[in-house]
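All protein chains of the complex are present and in place, except for one that has been dropped.
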Amino acid sequence: MLNATLIALLVVMSLALARAIKGPSIHDRILAVNMFGTKTVLLIAVICFTFGKPEFLDIALVYALINFVSVIGVLRYFEFRSRHQDGTQNGTGEVASD
Amino acid sequence: MIDVLLSYTSGLLLFLGCFFMLTGAIGLLRFPDFYSRMHAAGVTDTLATVLILSGLMLMAGWSLALFKLALIMLFIFFTSPTASHALARSAQLCALRLTHAPVDNGPADVSRPTAETSTPASRMEAAEGS
Partner (left out) sequence: MRYTFCLFAVLAFIWLTNSGLYTPLLLCFGLISVVFVILIARRMKVVDGESLPLELWATLPGYYLWLWRKIIASNLEVAACVWGGLFSRRETISPCSERIPTRLKSDLGKVLYANSITLTPGTVAIDVDKDSVLVHALTRSGLNELKQGDMEKQILALTEQHAVAGTTGQKNEC
């Protein structure tokens, strides 16, 4: 069952990556990357049990922290950028402003 | 006897977790607009994560690994709504502004009312402080 979970996690991560590549707006991409990060935490935790290395759980914990902080940081950055150049280009790449 | 029961239960939990995770990923891929995709991602963040981690916790037994898994679960449980709230609010502020009417399919052609904006600074504090 652990191996099946591992495969399912990899499939889900590749689907999230597909959304991150395809995503029309920047927020779709951030959402997909956030989900990718959460699944990475789970992947590390499952790997820890398949290979019997309990140290990996610490890495999973730290990854969960970094994932949250990085999502908030990236959001702050884009919010600032879009507020900074509001009216000319609103940070989404493809969505034309107004 | 109890070992067999535990391993079957954890296998079931892992299976259910995989199912909900795949559901969320498919929803993320095929829902039409950004806000709906966020709901699909919410499925994988709450129930699927907790199911998989509790399956692993049953496998770990009474050890330090149990506490660490519980800590990871608690952390994801408390940060994922915060992250998705920040994401939604940022989307609201930046480009994909919602109207009060039901949202159309394309996020690009939603008109942008300007009266909707509220003070950004206080909201960000609320998102970070929870």
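Going by the order they are written in, the chains are A and B; count residues from 1 in each one.
Definition applied: a contact is a pair of C-beta atoms (placed from the backbone, for glycine too) under 8 Å apart; a residue touches a chain by one contact, two chains touch by 3 or more.
These numbers come from a predicted model, not from an experiment.
**Q** Given the contact rule set out at the top, which of the displayed chains would the hidden chain touch in the full complex?
**A** Per the touch rule above, the missing chain touches B.
**Q** Against the chain that's been left off, what residues of chain B make contact? List them.
**A** Its contact residues with the unshown chain are 20, 23-24, 26-27, 30-31, 33, 35-36, 38-40, 42-43, 46-47, 64, 67-68, 71, 77, 80-82, 84-85, 88-89, 92, 98-100, 102-103, 118, 123, 126, 129-130.
Here, only the chains that are shown with their structure count from here on.
**Q** From the C-alpha centre of chain A to that of chain B, how far is it in Å?
**A** 11
**Q** What residues of chain A sit close enough to touch chain B in their complex?
**A** Touch list, chain A to chain B: 1-2, 4-5, 8-9, 11-12, 15-16, 18-19, 24-28, 30-32, 34-35, 38-39, 41-42, 45-46, 48-49, 54, 57-58, 60-61, 64-65, 68, 71-72, 75, 78-79, 82-83, 90-92, 94-98.
**Q** Which part of chain B faces chain A closely enough to touch in the complex?
**A** 10-11, 14-15, 17-18, 21-22, 24-26, 28-29, 34, 37-38, 41, 44-45, 49, 52-53, 55-56, 59-60, 63-65, 68-69, 71-72, 75-76, 79-80, 82-84, 86-87, 90-91, 93-96, 107-108, 112, 120, 128
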